[in-house]
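Here the complex is missing a single protein chain, while all its other protein chains stay put.
The chains carry the letters A and B, assigned in the order they are written, with residues numbered from 1 in each.
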């Protein structure tokens, strides 16, 4: 759908949600969910104890559980959701394809392949090597896809085609490595599903700069992005340096996704679903779309991790699996409900 | 727009405050941890750890460690049992360790649960838990040993290390010596030229053959049975086709199963081409005893069964 059609559509129906109000509601929801997340787990910590712990006068064991395990995990879930959702918005806009997401461009499978290769072929490698490999793998595959798709410029369709092919190629590689009998296949499977287990302050601090720097950058370029939606020809006429902006945005989205994936593994769907949901709530203008998508993503991942942790402690279900099992059908339900209007 | 910027700012501030609290509390935690007890340095797969002289509360994160711990005379207070204790742990062992608390799956044990048990020592698997070594060490002194991908020699080493770590070195060494003696005795009793053996796991009619890197084949090799699978590989199990099985043509074939009834492989026409089938040297065994119990006790069990099944003269 071209930009003008989109604008006309949103003019016909007045925005159901004022985006500012929505922003506040979502922020409150995130805070509420964080508090619930802090209190639920193997041992339920009532909110009063949470407060005393944070002030510094609480039971040292409870405090350490909150501060060492739950808090960083919650913050990491938020960052993950923000990073993946915003990347998804960018990729879908630039590719002008509602099916595009960093996953379909080979990013997830590239990181996955590198990570699984390290897990299985280099079992003695330290966790930071794993993260570095995942980051490098994802970025490298993306660059390869970009180069392969480049032929006097990059057309979205060709880009998507090659992205899907390379993605499937990496997936096969992953399956192949996994099928080779390896005692620790489980670890690879869990990493491929995406999980926040065992992630603490180190991982959080590693991811924080990426999200905190790139999200505002992307948001600032959002205004420019709206122009790009008019289509190449018109934008060029308006003097916007289309290709350059596209590249910077895409590179930022890729870098952020790669950073997220290198920390939590390949969580799928967030980059695909959240942009759709956000778009239907506040429309396609990126000034509003990106912050709302960010908050929705955070809520999504936070909720999934909470469910995975809280359903049957001490058993933990990886957040990525919850997202896949619950998120996907919910997404369809949303599509259906929206279409009835 | 203003409200949004304020919202974003508040969000980032919350993050920052969270981090500050986190860092400061962690520091407090560390400084409060000075123990005045005597400690011993134990070397393990991921380095060295100072362990208390006589740990009483031990959490184990792989099943093979349970047997080793019991050999040292200590019961674990926490076990990562996938919430499937009946399926994965031997009945008698389960009775002995009753009263322990489950800490979740072996792949993702709950760090909180472990912490709440206030352990003196955590024994983790060097393959599964290498990524959380740091986090585990913050909870309690942690040693990481080979169990998931252990071969026969690793198994013995792990047993000794566990004994050393809990201060019962002598007791465990005795268990290992008894095992080694048992193996020697059995080897002497074994037929002189037993030929070669192939151990396969038959899953849904798939043939997954164990290589020499697997601990069961290691046990059998100690008894004098060579592995029919000689192609070099780093893996512990390889998929074989019926053709390749015919080509390998082992003298004795051990089929590990966890289902009732006979192996579906027997229905294949090429099955009767096998030497082992013609000579009635095919043995169907329980996969739990032969593959899943990775400990010295497990090895003893395999040796006993091997004696029963494989030692009869031809």
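Note that contacts are C-beta pairs under 8 Å (C-beta built on N, C-alpha and C of every residue); 3 or more make two chains touch, one makes a residue touch a chain.
Criterion: contacts and distances are computed from a predicted model.
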* Structure fact -> Not-shown chain resolves in UniProt (candidates "Iron complex transport system permease protein", "Protein-export membrane protein SecF", "Protein translocase subunit SecD" or "YdbS-like PH domain-containing protein") to "Iron complex transport system permease protein"
* Return the single residue from B:93, B:186, B:242 or B:309 that touches the missing chain. => B:242
* Selected residue (touches chain absent from view) among A:117, A:164, A:212 or A:307 -> A:164
* Structure fact -> Against the hidden chain, chain B presents residues 82, 87-88, 105-107, 201, 203-208, 231, 233, 237-244, 246-247, 258-261, 264, 268-270, 273, 292
* **Touching residues on chain A - with respect to the absent chain** => 98-99, 148-149, 151, 155, 157-158, 160-162, 164-166, 168-169, 171-173, 175-176, 178-179, 181, 185-186, 189-190, 192-193, 268-269, 272-273, 317-318, 320-325, 327-329, 331-332, 335-336, 339-340
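By our rule, only the chains that are shown with their structure count from here on.
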* **Centre-of-Cα separation between chain B and chain A, whole angstrom** => 36
* **chain A - residues contacting chain B, complex** => 20, 23-24, 27, 31, 41-43, 54, 60-61, 63-65, 67-72, 75, 78, 123, 126-127, 130, 180-184, 186-187, 190, 195, 197-198, 200-202, 204-205, 208, 212, 291, 312-316, 318
* Structure fact -> The residues of chain B that touch chain A in their complex are 3-4, 7-8, 10-12, 14-15, 18-19, 21-23, 25-26, 29, 32, 82-83, 102-105, 107-113, 115-116, 118, 127-128, 130-132, 134-135, 138, 148-149, 208, 235-239
